[in-house]
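To start, I am sharing the structure in question, which I have written as structure tokens.
Apart from one protein chain that is not included, each protein chain of the complex appears where it belongs.
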């Protein structure tokens, strides 16, 4: 069950046990870099491995977090921070670009505006690939960072009541967090105005996984009373074509010290950041506000992931403590066939081509036409994972 | 009197003794990297510390100099080279950005167009911060580089006659160099057309520190006869709204071989670079032209600064010679209360908010309203250090 040599395109690429093992390694990494106390900080020896960060779309936070993780491990980094600096302007296919970059590095982190771009990189580069966001499709390390924050404070991922609040329609992070919390046996509460509610598809997926349809409400103040985790999100300005539409929703939910005063004592507040107006700075001083800690956890989490996919071995002695001697932990909640539905493994070759808007197959039509078969027999495009029309 | 863990926002953050110690460490660093002769070059072992370079405004020279310094020390670098690549476009506050970046690194170098941005980084990031230019406010490592160049050639910072020539109105470097030379007991001569003379505020500060008002003249040829140091500056094109106004002043002072022929033998010519037309390339061959040497000194100076703020300890053996065993040198000229006026220490909380143009408080109004008290009792905004209106 080693992760060495594998890629992370979607959270479904890992079983629950693999996710839990990764979080345990991340905890070791957090300790090694002194996250929970500088005095316990260890040190890492240099390591001759190179990470290539291919950011076809800028994302400073995510990029710096990955680069920091690789440098903390003792490795090296090269790459580009936005597409303008890449040679895609000369009309090269993404597959060719990845094939060539694969010869310059040992592992790739890619961010792209097209769904399926990370899968293309994994298929053609010859090295492990981590998806750092492929359009509206997936951004699994953000979700792993969320899980790591919850696990560190709550000690578990099961049996929790997790409120998602804000722009649940366009906010990609909640589309990933909701199903994975359901996989781990937690309950979801969706707090949003009707116009920005979570898509029916995600609701159905959560229900399918947990046997229970998430509650939906517009009332943050009331919902707050009963939550273990409040996950705030910003209104995604860039997704609104109409500026007035954005202004209408911006500020609809604002977490204030007054609201916090009435919230449970053991609540924790998370946020994928950046925030705009939805959490008042005065809340930052509340010990239940854990969003900066959450963000800081992104570095050891990514260290654990890079080390695992690179197959680094723990070295003897006090140096280079990769934490990879952590044994995979069997999941507390048994995995159902539903949960490990092994997307990405049951591949249909020569499937009907997808080529829909936003899918990588729309732009490069010579990519192999592949589909994945879901447990209910439906086929989804292997790149954007949207359901294919009936053949 | 250790600098470990501290930040450098303004030159007033360091006493004269601290500055002199830093220059001594820089001299050791210069030797270790072979600046004064490749044959004496030492070597540095890798070090698991990360510098984040946050350049919200491009500045290749300054950025590369810091990056080179950190790499020469054996450390690592991440960051961004201009604001376009940052997530500020999503509306995040600078405080939040710095808080998150602080989790990715061990020290931050920041350049920003807003006055006070470096102070915000220091207040929120949790790691030491170096100001690499915050709008028209401060750029202390440029001034330290200037001091290092003078000290290396002249052997002292006291008792010198230093001519500042060119655009003294908009040239930020001279606004910092003039007061610090006065602190060290040197004399200032301001060579500029009336329209581009040094601001009255800076003149008053120098007079206040040295008890002597700087001379002012328009005549470079004459002033030259009597100088130990000539500090040339370019006309700051980007500060002129009107192109014709710029063209009028450009070329008003041009240092030529003819002028140099009549200048003292022990004069040295410095320039913060880049130059445009104000020093003819033919002057480069004159042994008194020290501006490239000055620029090269920026690397060991920044090595000394990074090593000091990171609190690196000198390692035994021939490797990793950080030079930090240099003992702080008591300043030759005694420090007056005036000199160590400890800006940044006497803080007034809940001061009247500044929010003036170009100050970081104008953009982010949730920053704490802080003021510093000057020795004469006046209060200045703690961010942009401009005098606050009477309460």
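Chains here go by letter, A and B, matching the order in which they are written, and residues are numbered from 1 within each.
Simple rule for what comes next: a residue touches a chain if its C-beta (ideal position, glycine included) is under 8 Å from a C-beta of that chain, and two chains touch if they have at least 3 such contacts.
Bear in mind the structure is a predicted one, so any value in this text is a computation, not a measurement.
Colleague: Touching the hidden chain in the complete assembly: which of B:52, B:100, B:220 or B:295 does that?
Modeller: Candidates B:52, B:100, B:220 or B:295; residue touching the omitted chain: B:295.
Colleague: Which residues does chain B use to touch the chain missing from this display?
Modeller: Missing-chain contacts on chain B: residues 43-46, 58-61, 64-65, 67-68, 71-72, 74, 77, 81-82, 234, 237-238, 273-276, 281, 292, 295-296, 298-299.
Colleague: For the chain that got dropped from the picture, name the residues of chain A it touches.
Modeller: Missing-chain contacts on chain A: residues 46, 48, 50, 52, 76, 78-80, 84-87, 90-93, 95-97, 99-101, 103-105, 366.
By our rule, only the chains that are shown with their structure count from here on.
Colleague: Report, in degrees rounded to the nearest 5, the angle of the rotation taking chain A onto chain B when the C-alpha atoms are fitted.
Modeller: 120
Colleague: Roughly how far is chain A from chain B, centre to centre by C-alpha average, rounded to an integer in Å?
Modeller: 41
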